[in-house]
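Comments concern the structure below.
Shown here: the complex without one of its protein chains, the others still in place.
Entry: subunit A
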Amino acid sequence: MSLRVLVGCKRVIDYAVKIRVRPDKMGVVTDGVKHSMNPFDEIAIEEAVRLKEKKIAKEVIAVSCGPTQAQETIRTALAMGADRGIHVEIPAKEMEKLEPLHVSKILAKLAEKEGAELLIVGKQAIDDDSNATAQMTAALLEWPQATFASKIEKTDGTLLVVREVDGGLETIKVKLPAVVSADLRLNEPRYATLPNIMKAKKKKIVKMKPADLGVDTTAHFEVVEVCDPPSREAGIKVEDVDALVSKLKEAGRI
């Protein structure tokens, strides 16, 4: 059985960018800031493309929810080897309020619509660090989930997934269809090469809105304030261990 794999890829502020809080304290500055594909999603795409190269997958579909520029993220996925893309358009303004539950509903609908047997997403996005989409989507689809995958192997009708858990590795077996979330050590994603980027221009990207999938994106919570982490105060140097102990006692730490 050859799988159709759906992969989620989110457009986020590039990991190398120094994040600045907006003056209105309702979010971070995104205008004129370099964006790229969420690194964990890159790993997810890479894994899907490798499954295809091993002929385990027959088709890789890259999905991104976001503003017009999310298409650039999809193009990157296509250049890496995904076969086609789906762009679920969310205006930039609404994107700030888009929650993991909304994305999960969209992914679940798309997985059903496309007849996907495997959904791979990054374990979390580096902007909001929610770490919830894989789990929620699995629940909505009533599919088994294998989160924090560091190795995926396919046996008949099932996946053997090695998970990174506290204190070691856990190997689990999940029945297909399933949802997998990619951890850092699953693979090292390839670079999108320039000729492949050019070829990817010819691959198809279908555009749709959440409403086309019957998904309501009304926010469930509101952002009260976004602020910089408090700047660290300077420490002091102590002469010796005794001084350290007494200082700690003073501070009530021991």
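Here is the rule we use: contacts are C-beta pairs under 8 Å (C-beta built on N, C-alpha and C of every residue); 3 or more make two chains touch, one makes a residue touch a chain; residues count from 1.
By our rule, contacts and distances are computed from a predicted model.
Participant: Given the choices "GPI transamidase component PIG-S", "Signal peptidase subunit 3", "Very long-chain specific acyl-CoA dehydrogenase, mitochondrial" or "Mini-chromosome maintenance complex-binding protein", state the protein name listed in UniProt for the chain not shown.
Facilitator: According to UniProt, the chain not displayed is called "Very long-chain specific acyl-CoA dehydrogenase, mitochondrial".
Participant: Where the complex has a chain not shown, which of A:K201, A:H220, A:K237 or A:R253 is the residue touching it?
Facilitator: Looking across A:K201, A:H220, A:K237 or A:R253, the contact with the absent chain belongs to A:K201.
Participant: Of A:N38, A:T76, A:T147 or A:S181, which one is in contact with the hidden chain?
Facilitator: A:T76
Participant: Which of these, A:L3, A:A125 or A:A192, touches the one chain of the complex that we don't see?
Facilitator: Counting the whole complex, the residue in contact with the absent chain is A:A192.
Participant: Please output the residues of subunit A touching the missing chain, sorted low to high.
Facilitator: So the residues of subunit A touching the missing chain come out as 36, 72, 75-76, 79, 191-199, 201.
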